[in-house]
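Removed: one protein chain of the complex. Kept in place: all other protein chains.
Then we have chain A:
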Amino acid sequence: LRKNVEDFTGPRERSDLGFVTFDITADILNGKNGLQTSRNKNTLIIFDWNVKQLFLYLSAEYSTKNNALNQVVLWDKIMLRGDNPRLSLKDMKSKYFFFDDGNGLKGNRNITLTLSWNVVPNAGILPLVTGSGHVSVPFPDTYETTKSY
């Protein structure tokens, strides 16, 4: 995982913009699940007859001086029933801009990345499940001024 922090003009003010690249290895079959950036895979949830699709998303959660809790979805994917349940994605860039509401990314040591998913049934309850693995990412203390992303 590599990360830079760059100052960028967000909605009106200059807010911190973070760049993260990540690997996702997940095996969504039966049981519990895991998000790893390297080794062991755990097995995961079941695609049963009432599961139409899974909406997977990688979210970054952290707290800043401005806000006690922040959650930003960096990446998402729709996994339909019948799709390959094993994910092995390397060097992924975030799909969405990782803007903070303010300047709380600089020097923030503890950004937690978690993989979660929304189970969409053919009919019935819509649960949100969080994966059991998570990764902690620290951001550096300085801003990058070059577009090294």
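For the reader, a short list of remarks on this structure follows.
By definition in this document, contacts are C-beta pairs under 8 Å (C-beta built on N, C-alpha and C of every residue); 3 or more make two chains touch, one makes a residue touch a chain; residues count from 1.
Rule of thumb we're sticking to: contacts and distances are computed from a predicted model.
Per the UniProt record, the absent chain's protein name among "Signal peptidase complex catalytic subunit SEC11", "Fanconi anemia group F protein", "ER membrane protein complex subunit 1" or "Elongator subunit elp6" is "Signal peptidase complex catalytic subunit SEC11".
Where chain A meets the chain that is not shown, the touching residues are 11-12, 52-53, 55, 57, 59, 61, 66-73, 76, 78, 80, 96, 99, 101, 116-118, 120-126, 128.
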